[in-house]
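Showing chain A:
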Amino acid sequence: MSQNTPSKLEKMLKAGHQAVTSECGPPRGSDPEAIKEKAQLIKDHVDAINITDNQTSVTRLCSLASCIHLKLAGLEPILQMVTRDRNRIALQSDILGAASFDIHNLLCLSGDHQSFGDCAQGQNVHDLDSMQLIQTVRHMRDEGKFLGGDEIKRPPRMFVGAAANPFADPYEIRVPRLAKKVAAGVEFIQTQCIFNLDKFEQWLNEARDRGLLEKVYILAGLTPLKSAGMAKYMKNRVPGMDVPDEVVQRIAGVPKEKQAEEGIQMCIESIQRLKGVDGVHGFHIMAIEWEEKVPEIVESAGLYPRPKLD
Partner candidate 1 sequence: MRLNYPVHVRIIRVPCTGKVDILHILRAFEKGADGVYLVGCMEGSCHYEQGNFKARKRVEYAQRLLDQVGTGGERVRMYNLTSGEAPLFAQYAQEMSERILALGPNPAKLAGAARKAKAAGETAGRGVA
Partner candidate 2 sequence: MIVANGKPLEEIIAAVKDRQKILVAGCNECVTVCEVGGTKEVGILASALRLHFLNQGIKAEVGETTLQRQCDREYLVQARETVEPYDIVVSIACGVGCQFMAEEFSTQPVVPGVDTMFMGGALERGVWSERCQGCGTCLLAKTGGICPVSRCAKRVLNGPCGGSTKGKCEISKDVDCAWQLIIDRLKALGRLDDYETLMPIKDWSTDRAGGPRKRIKEEVAS
């Protein structure tokens, strides 16, 4: 496959390497040091770093500015962009803004509903949905045009990603939905946290049967569990999450002080199992407020050192 953008993540994937990405949440304030520090902790162990966009609808330092801080520090950011807060003018404008700093990766999302966050009384926008945002950025990049039809001077060069949840209901459209995102123009997928590996592999098999795995790079999303409490919370409270009973039982089966260690071990084992699965092109490690554990996970899973690109 030919290279579409200068994205390091794209190069890594197209060179046939298993990519590793992770993510950092920006702070709830204007001090950029926190995000820079988090990124420094993991920079040698990942190929690119997602910056979340006001995740769970809690107002934070913006994803774009955080990405710029990373870019200026010589790191490879993935700009997450939700359609909840911006209309098509703002979305296109922010894409150009990111491109002006040579940010080359964009993850298109709809975003959690604002009722979960600190501005539950706010409006939501949803002028576009996540699939239409994929179409928009591909249109801007490939046609060099705005949605309105005018030409863009120096179009954005962005490697376009989206999320996929192999577990969300209704299951029968989970693969058709991936097909739809591929048709919209998505190039890489970072999945929702995988705890039910069997179900994930079943989803992959169905995607393979439809020929989708040749058209899109799948990065398996993994989250190390910190405790049995977190496992239960994710199982019961987080929408669209599938945490099997065996997973909860395993982490609950060890003493409390050992649960974090067990959670890391389970995450490593998941990576090791999925590394050999056809269609898995890498891993997206979401260590929620636990970024310091990412190097350990990457090393123990045999994904370190990261391949060097020319």
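The candidate set was assembled so that all candidates are chains of the complex that A comes from, given by their letters.
The rule is simple: a residue touches a chain if its C-beta (ideal position, glycine included) is under 8 Å from a C-beta of that chain, and two chains touch if they have at least 3 such contacts; residues count from 1.
Everything quoted here is computed from the prediction, not taken from an experiment.
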item: Result, touching chain for chain A in the complex among 1 or 2; value: 2
item: Residues of chain A that touch candidate 2 when the two form their complex; value: 83-84, 88, 110-113, 115-116, 124, 126-132, 135-136, 147, 163, 165, 168-170, 172-173, 176-177, 179-180, 183-184, 192, 239-240
